[in-house]
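My structure is below; once you've seen it, I'll send some questions.
Heads up, one of the protein chains got dropped from this complex, but the rest are sitting where they should.
After this line comes chain A, so read on.
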Amino acid sequence: MDNDEERLSLQLELARRLVERLEAGDPGGADEIIRQLRLPYERELFDELGKLTRDLHEALNSFRGDSRLIELTRDEIPDAKERLNYVVSMTEQATHRTLNALDESMPIAESLHERSATLHEQWNRFRNRELSVDEFRELARELDDFLTRSGQETERLKSLMSEILMAQDYQDLTGQIIRRVIRLVQEVEENLVGLIRLSSARMDLPKAAKPAADESASPETRGHGPIVPNTQDAVAEVVTSQDDVDALLSSLGF
């Protein structure tokens, strides 16, 4: 209470001197008195600001202790971009592979169709006894040629269809990569929610965000999905072809 009274009398004193200075036409003196009047309030503001800064600093420090977020931003987000780019190029390749096979198949199918239609027409004329001997010889030659070539061409069509079949493997491979990126996005989200909780109120320290993947499995046991070039994947010792796999297995006595 004494403090308050003291403050009040000090303020009254200052106010009187302010009026004096103003009446005396001394703006410099008046300003100085105004500054003195403001002083206690400024100190309060600075104290509060200091406390907030300290809290924020502590919160950030405790968050920094959870290095997972650093790892995520430093390594895994750039990797995720690389992974998604790889998905784009894989799907592009698969589509071209499919369309190339179709581009080659369509003319073969069309030509088979046209030639069989022509032969069919000639064949009908033969059955109706409308063909001369020369025309029949010509038909026999064409038929012979058609049977030989259709055998080769249908074989080629079959292999092009296999090509289309195998091109569809991109869905599995890119799907595995995309699922991995989804898990990463989830983890980033959990970490960011933790950060927001921390900065919005001085609440409990964040529980370490749980890794999205199942930790019960040992690292080498857990599936990773396809190796994506230019990511951390390439850091590990990986095989790059079936030949590498075969060589490794044979070195193990397979």
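Brief remarks on what is shown
The definition used in the following text is that a residue touches a chain if its C-beta (ideal position, glycine included) is under 8 Å from a C-beta of that chain, and two chains touch if they have at least 3 such contacts; residues count from 1.
Rule of thumb we're sticking to: contacts and distances are computed from a predicted model.
Name of the non-displayed chain as stated in its UniProt record, restricted to "Bifunctional protein PyrR", "Glycine--tRNA ligase alpha subunit", "Chemotaxis response regulator CheY" or "N-acetylglucosamine transport system permease protein": "Chemotaxis response regulator CheY".
In the complete complex, the residue from A:T91, A:Q122, A:S150 or A:Q176 that touches the missing chain is A:Q176. Here the missing chain is touched by one residue of A:L147, A:I182 or A:A236, and it is A:A236.
Contact with the undisplayed chain is limited, among A:R16, A:R149 or A:R222, to A:R222.
In the full complex, the hidden chain is touched by chain A at residues 162, 165-166, 168-169, 171-173, 175-176, 217, 220-227, 236-242, 245, 248-249, 252, 254.
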